[in-house]
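Left out: one protein chain. Kept in place: all the others.
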Amino acid sequence: MYNYKTKIKLHDTDAAGLLFFANQFKIIHDAYEALLEEIGFGFGELIRNRPFFLPIVHAESDYKNPLFVGDELDIQVKVTHVGTTSFTFSYELFNQKKVLVGTAKTVHVTTDKATKQKIPLPPEMREKIEALYNT
Amino acid sequence: MYNYKTKIKLHDTDAAGLLFFANQFKIIHDAYEALLEEIGFGFGELIRNRPFFLPIVHAESDYKNPLFVGDELDIQVKVTHVGTTSFTFSYELFNQKKVLVGTAKTVHVTTDKATKQKIPLPPEMREKIEALYNT
Amino acid sequence: MYNYKTKIKLHDTDAAGLLFFANQFKIIHDAYEALLEEIGFGFGELIRNRPFFLPIVHAESDYKNPLFVGDELDIQVKVTHVGTTSFTFSYELFNQKKVLVGTAKTVHVTTDKATKQKIPLPPEMREKIEALYNT
Partner (left out) sequence: MYNYKTKIKLHDTDAAGLLFFANQFKIIHDAYEALLEEIGFGFGELIRNRPFFLPIVHAESDYKNPLFVGDELDIQVKVTHVGTTSFTFSYELFNQKKVLVGTAKTVHVTTDKATKQKIPLPPEMREKIEALYNT
(Lines give C-alpha, C1' and ligand atoms only; values in the text may rest on other atoms or scores of the structure.)
Protein backbone atom coordinates (compact mmCIF):
# COMPACT_ATOMS: atom_id res chain seq x y z
CA MET A 1 0.00 0.00 0.00
CA TYR A 2 1.11 3.53 -0.77
CA ASN A 3 -0.09 6.61 1.13
CA TYR A 4 -0.57 10.01 -0.41
CA LYS A 5 -1.70 13.09 1.48
CA THR A 6 -3.27 16.15 -0.08
CA LYS A 7 -5.89 18.80 0.50
CA ILE A 8 -8.98 19.95 -1.37
CA LYS A 9 -8.12 23.19 -3.16
CA LEU A 10 -10.61 25.88 -4.13
CA HIS A 11 -10.23 24.94 -7.81
CA ASP A 12 -11.24 21.35 -6.99
CA THR A 13 -14.68 22.57 -5.94
CA ASP A 14 -17.60 23.99 -7.91
CA ALA A 15 -20.49 26.38 -7.34
CA ALA A 16 -22.53 23.62 -5.67
CA GLY A 17 -20.01 24.03 -2.84
CA LEU A 18 -18.27 20.63 -2.92
CA LEU A 19 -15.59 18.71 -4.81
CA PHE A 20 -16.43 18.58 -8.54
CA PHE A 21 -16.69 14.85 -9.26
CA ALA A 22 -14.14 14.78 -12.13
CA ASN A 23 -11.53 16.26 -9.82
CA GLN A 24 -11.57 13.11 -7.69
CA PHE A 25 -9.99 11.44 -10.75
CA LYS A 26 -7.42 14.23 -11.02
CA ILE A 27 -6.55 13.82 -7.35
CA ILE A 28 -6.17 10.03 -7.40
CA HIS A 29 -3.94 10.41 -10.46
CA ASP A 30 -1.72 12.72 -8.36
CA ALA A 31 -1.41 9.83 -5.89
CA TYR A 32 -0.62 7.41 -8.72
CA GLU A 33 2.04 9.79 -10.09
CA ALA A 34 3.68 10.04 -6.68
CA LEU A 35 3.67 6.24 -6.37
CA LEU A 36 5.21 5.79 -9.85
CA GLU A 37 7.90 8.31 -9.00
CA GLU A 38 8.62 6.41 -5.78
CA ILE A 39 9.27 3.20 -7.75
CA GLY A 40 11.41 4.92 -10.38
CA PHE A 41 8.84 5.38 -13.13
CA GLY A 42 7.76 8.99 -12.65
CA PHE A 43 5.99 10.58 -15.61
CA GLY A 44 8.99 12.77 -16.46
CA GLU A 45 11.02 9.58 -16.83
CA LEU A 46 8.24 7.70 -18.67
CA ILE A 47 7.61 10.45 -21.19
CA ARG A 48 11.24 11.25 -21.91
CA ASN A 49 13.14 8.00 -21.55
CA ARG A 50 10.94 4.93 -21.77
CA PRO A 51 9.68 3.17 -24.93
CA PHE A 52 6.28 2.38 -23.40
CA PHE A 53 3.22 4.19 -22.11
CA LEU A 54 0.60 3.16 -19.54
CA PRO A 55 -2.68 4.59 -20.83
CA ILE A 56 -5.80 4.26 -18.70
CA VAL A 57 -8.50 2.20 -20.41
CA HIS A 58 -11.02 2.27 -17.57
CA ALA A 59 -11.59 4.49 -14.56
CA GLU A 60 -14.32 4.64 -11.95
CA SER A 61 -15.11 6.49 -8.75
CA ASP A 62 -17.65 6.25 -5.96
CA TYR A 63 -18.54 9.27 -3.87
CA LYS A 64 -19.59 8.50 -0.31
CA ASN A 65 -19.29 11.73 1.65
CA PRO A 66 -19.04 15.41 0.71
CA LEU A 67 -15.63 17.09 0.43
CA PHE A 68 -15.19 20.82 1.09
CA VAL A 69 -12.33 23.19 0.31
CA GLY A 70 -9.64 22.74 2.94
CA ASP A 71 -10.52 19.12 3.72
CA GLU A 72 -7.48 16.91 4.13
CA LEU A 73 -7.25 13.66 2.22
CA ASP A 74 -5.31 10.53 3.00
CA ILE A 75 -5.35 8.36 -0.12
CA GLN A 76 -4.43 4.70 0.20
CA VAL A 77 -3.36 3.20 -3.12
CA LYS A 78 -3.21 -0.54 -3.73
CA VAL A 79 -2.33 -2.73 -6.67
CA THR A 80 -5.29 -5.07 -7.03
CA HIS A 81 -4.48 -6.85 -10.28
CA VAL A 82 -1.42 -7.40 -12.46
CA GLY A 83 -2.03 -9.15 -15.79
CA THR A 84 0.19 -9.73 -18.79
CA THR A 85 -0.43 -6.41 -20.49
CA SER A 86 -2.43 -4.56 -17.84
CA PHE A 87 -2.64 -3.68 -14.16
CA THR A 88 -5.22 -2.19 -11.82
CA PHE A 89 -4.84 0.31 -9.00
CA SER A 90 -7.48 0.87 -6.32
CA TYR A 91 -7.80 3.96 -4.18
CA GLU A 92 -9.51 4.69 -0.88
CA LEU A 93 -9.89 8.33 0.14
CA PHE A 94 -10.19 9.25 3.81
CA ASN A 95 -10.80 12.75 5.18
CA GLN A 96 -9.22 14.35 8.29
CA LYS A 97 -11.80 12.54 10.48
CA LYS A 98 -10.67 9.20 8.99
CA VAL A 99 -14.04 8.82 7.28
CA LEU A 100 -14.03 7.03 3.93
CA VAL A 101 -15.23 9.71 1.50
CA GLY A 102 -14.63 7.96 -1.79
CA THR A 103 -13.10 5.07 -3.66
CA ALA A 104 -11.68 4.75 -7.15
CA LYS A 105 -10.09 2.34 -9.58
CA THR A 106 -7.91 2.79 -12.67
CA VAL A 107 -7.05 0.08 -15.21
CA HIS A 108 -3.88 0.60 -17.23
CA VAL A 109 -2.48 -1.20 -20.25
CA THR A 110 1.11 -1.20 -21.46
CA THR A 111 1.58 0.03 -25.01
CA ASP A 112 4.58 0.46 -27.23
CA LYS A 113 5.16 4.16 -27.94
CA ALA A 114 6.20 3.51 -31.56
CA THR A 115 3.58 0.96 -32.66
CA LYS A 116 0.81 2.04 -30.23
CA GLN A 117 0.15 -1.68 -29.73
CA LYS A 118 -0.32 -3.46 -26.41
CA ILE A 119 2.86 -5.10 -25.14
CA PRO A 120 3.63 -7.15 -22.04
CA LEU A 121 4.40 -5.08 -18.96
CA PRO A 122 8.21 -4.58 -19.06
CA PRO A 123 9.87 -6.90 -16.47
CA GLU A 124 11.63 -4.11 -14.54
CA MET A 125 8.32 -2.36 -14.03
CA ARG A 126 6.39 -5.57 -13.34
CA GLU A 127 8.79 -6.34 -10.55
CA LYS A 128 8.23 -2.97 -8.92
CA ILE A 129 4.48 -3.13 -9.26
CA GLU A 130 4.21 -6.68 -7.98
CA ALA A 131 6.34 -5.68 -4.98
CA LEU A 132 3.54 -3.29 -3.99
CA TYR A 133 1.32 -6.31 -3.28
CA ASN A 134 3.47 -7.03 -0.25
CA THR A 135 3.57 -3.59 1.31
CA MET B 1 -31.11 10.76 -26.82
CA TYR B 2 -29.39 14.11 -26.56
CA ASN B 3 -26.50 15.21 -28.81
CA TYR B 4 -23.68 17.47 -27.68
CA LYS B 5 -20.82 18.59 -29.88
CA THR B 6 -17.49 19.86 -28.66
CA LYS B 7 -13.78 19.81 -29.44
CA ILE B 8 -10.68 18.68 -27.55
CA LYS B 9 -8.93 21.80 -26.25
CA LEU B 10 -5.22 22.07 -25.48
CA HIS B 11 -5.96 22.14 -21.74
CA ASP B 12 -7.80 18.81 -22.05
CA THR B 13 -4.55 17.12 -23.06
CA ASP B 14 -1.37 16.33 -21.13
CA ALA B 15 2.33 15.91 -21.86
CA ALA B 16 1.76 12.34 -23.06
CA GLY B 17 0.11 14.02 -26.05
CA LEU B 18 -3.50 12.87 -25.62
CA LEU B 19 -6.65 13.61 -23.63
CA PHE B 20 -5.96 13.43 -19.88
CA PHE B 21 -8.35 10.72 -18.68
CA ALA B 22 -10.05 12.82 -15.96
CA ASN B 23 -11.01 15.39 -18.58
CA GLN B 24 -13.30 12.87 -20.28
CA PHE B 25 -15.43 13.19 -17.13
CA LYS B 26 -15.29 16.99 -17.34
CA ILE B 27 -16.40 16.84 -20.98
CA ILE B 28 -19.31 14.45 -20.46
CA HIS B 29 -20.47 16.69 -17.60
CA ASP B 30 -20.55 19.58 -20.09
CA ALA B 31 -22.92 17.45 -22.18
CA TYR B 32 -25.04 16.65 -19.12
CA GLU B 33 -25.20 20.38 -18.20
CA ALA B 34 -26.37 21.26 -21.70
CA LEU B 35 -29.02 18.55 -21.51
CA LEU B 36 -30.26 19.75 -18.10
CA GLU B 37 -30.46 23.30 -19.41
CA GLU B 38 -32.47 22.07 -22.40
CA ILE B 39 -35.07 20.51 -20.07
CA GLY B 40 -35.27 23.55 -17.79
CA PHE B 41 -32.96 22.41 -14.99
CA GLY B 42 -29.69 24.14 -15.87
CA PHE B 43 -27.16 24.40 -13.04
CA GLY B 44 -27.72 28.15 -12.64
CA GLU B 45 -31.40 27.37 -11.98
CA LEU B 46 -30.63 24.34 -9.77
CA ILE B 47 -28.11 26.15 -7.59
CA ARG B 48 -30.11 29.34 -7.16
CA ASN B 49 -33.76 28.34 -7.21
CA ARG B 50 -34.33 24.66 -6.48
CA PRO B 51 -34.48 22.96 -3.06
CA PHE B 52 -32.68 19.84 -4.31
CA PHE B 53 -29.32 18.80 -5.66
CA LEU B 54 -28.31 15.91 -7.92
CA PRO B 55 -24.89 14.78 -6.66
CA ILE B 56 -23.02 12.10 -8.55
CA VAL B 57 -22.45 8.97 -6.46
CA HIS B 58 -20.74 6.89 -9.14
CA ALA B 59 -18.94 7.67 -12.40
CA GLU B 60 -17.03 5.53 -14.85
CA SER B 61 -15.35 5.86 -18.22
CA ASP B 62 -13.85 3.58 -20.81
CA TYR B 63 -11.20 4.81 -23.22
CA LYS B 64 -11.18 3.09 -26.60
CA ASN B 65 -9.25 5.32 -28.97
CA PRO B 66 -6.81 8.21 -28.51
CA LEU B 67 -8.03 11.81 -28.62
CA PHE B 68 -5.76 14.66 -29.78
CA VAL B 69 -6.12 18.41 -29.47
CA GLY B 70 -8.48 19.65 -32.17
CA ASP B 71 -10.43 16.39 -32.42
CA GLU B 72 -14.16 16.91 -32.70
CA LEU B 73 -16.51 15.03 -30.40
CA ASP B 74 -20.12 14.08 -30.88
CA ILE B 75 -21.45 12.92 -27.51
CA GLN B 76 -24.68 10.94 -27.40
CA VAL B 77 -26.31 11.07 -23.98
CA LYS B 78 -29.00 8.62 -22.92
CA VAL B 79 -31.00 8.09 -19.76
CA THR B 80 -30.50 4.40 -18.94
CA HIS B 81 -32.18 4.13 -15.54
CA VAL B 82 -34.64 6.16 -13.49
CA GLY B 83 -35.25 4.93 -9.94
CA THR B 84 -37.08 6.46 -7.00
CA THR B 85 -34.21 8.58 -5.71
CA SER B 86 -31.63 8.15 -8.47
CA PHE B 87 -31.06 8.14 -12.22
CA THR B 88 -28.30 7.09 -14.58
CA PHE B 89 -26.97 8.75 -17.71
CA SER B 90 -24.84 6.95 -20.30
CA TYR B 91 -22.56 8.62 -22.79
CA GLU B 92 -21.01 7.52 -26.07
CA LEU B 93 -18.24 9.69 -27.52
CA PHE B 94 -17.57 9.65 -31.27
CA ASN B 95 -14.76 11.52 -33.04
CA GLN B 96 -14.93 13.34 -36.40
CA LYS B 97 -14.48 9.99 -38.22
CA LYS B 98 -17.54 8.63 -36.37
CA VAL B 99 -15.31 6.21 -34.45
CA LEU B 100 -16.40 5.39 -30.90
CA VAL B 101 -13.54 6.75 -28.78
CA GLY B 102 -15.03 6.36 -25.32
CA THR B 103 -18.04 5.63 -23.17
CA ALA B 104 -19.08 6.85 -19.75
CA LYS B 105 -21.77 6.57 -17.11
CA THR B 106 -22.86 8.81 -14.23
CA VAL B 107 -25.23 7.83 -11.41
CA HIS B 108 -27.01 10.68 -9.64
CA VAL B 109 -29.13 10.78 -6.50
CA THR B 110 -31.62 13.44 -5.49
CA THR B 111 -30.90 15.10 -2.17
CA ASP B 112 -32.62 17.79 -0.19
CA LYS B 113 -30.40 20.88 0.02
CA ALA B 114 -31.41 21.60 3.61
CA THR B 115 -31.28 18.12 5.18
CA LYS B 116 -28.67 16.64 2.77
CA GLN B 117 -30.83 13.49 2.80
CA LYS B 118 -31.92 11.50 -0.23
CA ILE B 119 -35.40 12.41 -1.46
CA PRO B 120 -37.56 11.11 -4.31
CA LEU B 121 -36.81 12.71 -7.65
CA PRO B 122 -39.19 15.74 -7.83
CA PRO B 123 -42.12 14.94 -10.17
CA GLU B 124 -41.53 17.89 -12.54
CA MET B 125 -37.96 16.73 -13.09
CA ARG B 126 -38.87 13.03 -13.25
CA GLU B 127 -41.28 13.82 -16.05
CA LYS B 128 -38.59 15.60 -18.08
CA ILE B 129 -36.01 12.89 -17.51
CA GLU B 130 -38.38 10.05 -18.32
CA ALA B 131 -39.35 11.85 -21.52
CA LEU B 132 -35.73 11.44 -22.67
CA TYR B 133 -36.30 7.68 -22.86
CA ASN B 134 -38.46 8.26 -25.89
CA THR B 135 -36.23 10.54 -27.91
CA MET C 1 -11.45 40.86 -34.72
CA TYR C 2 -12.46 37.29 -34.05
CA ASN C 3 -15.58 36.25 -32.11
CA TYR C 4 -15.82 33.19 -29.92
CA LYS C 5 -18.92 32.16 -28.03
CA THR C 6 -18.99 29.84 -25.05
CA LYS C 7 -20.72 29.26 -21.72
CA ILE C 8 -19.57 29.05 -18.12
CA LYS C 9 -19.54 25.38 -17.13
CA LEU C 10 -19.91 24.06 -13.60
CA HIS C 11 -16.23 23.06 -13.54
CA ASP C 12 -15.26 26.66 -14.36
CA THR C 13 -16.73 27.79 -11.02
CA ASP C 14 -15.63 27.23 -7.43
CA ALA C 15 -17.22 27.00 -4.00
CA ALA C 16 -17.38 30.80 -3.72
CA GLY C 17 -20.09 30.49 -6.38
CA LEU C 18 -18.44 32.25 -9.32
CA LEU C 19 -15.88 31.68 -12.08
CA PHE C 20 -12.52 30.61 -10.61
CA PHE C 21 -10.12 33.33 -11.79
CA ALA C 22 -7.59 30.96 -13.45
CA ASN C 23 -10.35 29.56 -15.63
CA GLN C 24 -10.74 32.92 -17.37
CA PHE C 25 -7.28 32.18 -18.81
CA LYS C 26 -8.39 28.69 -19.84
CA ILE C 27 -11.44 30.14 -21.58
CA ILE C 28 -9.61 32.88 -23.48
CA HIS C 29 -7.13 30.23 -24.64
CA ASP C 30 -10.09 28.29 -26.07
CA ALA C 31 -10.90 31.43 -28.09
CA TYR C 32 -7.28 31.75 -29.20
CA GLU C 33 -7.22 28.07 -30.25
CA ALA C 34 -10.36 28.53 -32.33
CA LEU C 35 -8.84 31.61 -33.98
CA LEU C 36 -5.58 29.77 -34.78
CA GLU C 37 -7.55 26.90 -36.28
CA GLU C 38 -9.51 29.36 -38.41
CA ILE C 39 -6.26 30.73 -39.90
CA GLY C 40 -4.77 27.28 -40.52
CA PHE C 41 -2.53 26.99 -37.46
CA GLY C 42 -4.65 24.90 -35.11
CA PHE C 43 -2.77 23.26 -32.24
CA GLY C 44 -3.09 19.79 -33.78
CA GLU C 45 -1.27 21.15 -36.84
CA LEU C 46 1.27 23.14 -34.78
CA ILE C 47 2.19 20.25 -32.52
CA ARG C 48 2.42 17.62 -35.23
CA ASN C 49 3.61 19.39 -38.36
CA ARG C 50 5.28 22.72 -37.68
CA PRO C 51 8.91 23.34 -36.61
CA PHE C 52 7.96 26.20 -34.27
CA PHE C 53 6.00 26.78 -31.10
CA LEU C 54 4.26 29.90 -29.75
CA PRO C 55 4.74 29.79 -25.98
CA ILE C 56 3.08 32.40 -23.83
CA VAL C 57 5.58 34.57 -21.94
CA HIS C 58 3.08 36.90 -20.29
CA ALA C 59 -0.63 36.72 -19.51
CA GLU C 60 -2.95 38.98 -17.58
CA SER C 61 -6.64 39.28 -16.80
CA ASP C 62 -8.96 41.83 -15.25
CA TYR C 63 -12.23 40.79 -13.65
CA LYS C 64 -14.99 43.37 -13.80
CA ASN C 65 -18.25 41.57 -13.13
CA PRO C 66 -19.15 38.18 -11.62
CA LEU C 67 -19.73 35.17 -13.85
CA PHE C 68 -22.09 32.34 -12.81
CA VAL C 69 -22.55 28.83 -14.17
CA GLY C 70 -24.70 29.02 -17.29
CA ASP C 71 -23.66 32.57 -18.20
CA GLU C 72 -23.01 33.03 -21.90
CA LEU C 73 -19.80 34.61 -23.07
CA ASP C 74 -19.02 36.46 -26.27
CA ILE C 75 -15.25 36.84 -26.47
CA GLN C 76 -13.80 39.40 -28.88
CA VAL C 77 -10.19 38.66 -29.75
CA LYS C 78 -7.90 41.23 -31.32
CA VAL C 79 -4.28 41.25 -32.39
CA THR C 80 -2.81 44.31 -30.68
CA HIS C 81 0.87 43.95 -31.46
CA VAL C 82 3.03 42.02 -33.93
CA GLY C 83 6.78 42.27 -33.41
CA THR C 84 9.69 40.42 -34.97
CA THR C 85 9.62 37.40 -32.65
CA SER C 86 6.43 38.03 -30.68
CA PHE C 87 2.77 39.00 -30.92
CA THR C 88 0.05 40.04 -28.51
CA PHE C 89 -3.62 39.11 -28.40
CA SER C 90 -6.22 41.05 -26.41
CA TYR C 91 -9.57 39.72 -25.28
CA GLU C 92 -12.80 41.34 -24.17
CA LEU C 93 -15.41 39.13 -22.53
CA PHE C 94 -19.08 40.10 -22.64
CA ASN C 95 -21.94 38.25 -20.95
CA GLN C 96 -25.45 37.59 -22.33
CA LYS C 97 -26.50 41.12 -21.30
CA LYS C 98 -23.62 42.55 -23.37
CA VAL C 99 -21.90 43.71 -20.18
CA LEU C 100 -18.11 43.67 -20.23
CA VAL C 101 -17.20 41.15 -17.52
CA GLY C 102 -13.48 40.83 -18.09
CA THR C 103 -10.48 41.57 -20.26
CA ALA C 104 -7.27 39.68 -20.89
CA LYS C 105 -4.00 39.76 -22.80
CA THR C 106 -1.52 37.09 -23.87
CA VAL C 107 1.98 37.71 -25.21
CA HIS C 108 3.49 34.97 -27.37
CA VAL C 109 6.98 34.44 -28.72
CA THR C 110 8.01 32.22 -31.63
CA THR C 111 10.54 29.55 -30.76
CA ASP C 112 12.27 26.88 -32.76
CA LYS C 113 11.14 23.43 -31.56
CA ALA C 114 14.61 21.93 -31.97
CA THR C 115 16.82 24.67 -30.51
CA LYS C 116 14.18 26.16 -28.11
CA GLN C 117 15.52 29.58 -29.21
CA LYS C 118 13.45 32.57 -30.26
CA ILE C 119 13.05 32.88 -34.02
CA PRO C 120 11.28 35.43 -36.22
CA LEU C 121 7.60 34.74 -36.71
CA PRO C 122 7.40 32.52 -39.83
CA PRO C 123 6.19 34.63 -42.82
CA GLU C 124 3.15 32.45 -43.63
CA MET C 125 1.91 32.86 -40.07
CA ARG C 126 2.84 36.56 -39.86
CA GLU C 127 0.71 37.19 -42.92
CA LYS C 128 -2.33 35.53 -41.34
CA ILE C 129 -1.90 37.27 -38.01
CA GLU C 130 -1.36 40.69 -39.56
CA ALA C 131 -4.49 40.18 -41.65
CA LEU C 132 -6.46 40.06 -38.38
CA TYR C 133 -5.67 43.74 -37.84
CA ASN C 134 -8.02 44.58 -40.68
CA THR C 135 -11.04 42.54 -39.69
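In this document, chain identifiers A, B and C correspond to the written order of the chains, with residue numbering beginning at 1 in each.
One rule holds in what follows: a residue touches a chain if its C-beta (ideal position, glycine included) is under 8 Å from a C-beta of that chain, and two chains touch if they have at least 3 such contacts.
None of the values given here were measured: they were computed from a predicted structure.
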Which of A:39, A:69 or A:82 touches the chain that is not shown? A:69
Which residue numbers on chain B touch the omitted chain? 10-11, 13-18, 20, 22-23, 68-69
So that we can see where the missing chain sits, which residues of chain A does it touch? 9-11, 17, 26, 29-30, 33, 37, 42-45, 47, 68-71
Missing-partner contacts on chain C, residue numbers: 15-16, 18, 21-23, 25-26, 29, 43, 47, 53, 55-64, 66, 106, 116
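What we mean here is this: only the chains that are shown with their structure count from here on.
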On a C-alpha centroid basis, what's the spacing between chain A and chain C, in Å? 32
If you average the CA atoms of chain B and of chain C, how far apart do the two points sit, in angstrom? 27
Identify all positions of chain A at which a residue touches two or more other chains, and write them in rising order. 15-16, 18, 22-23
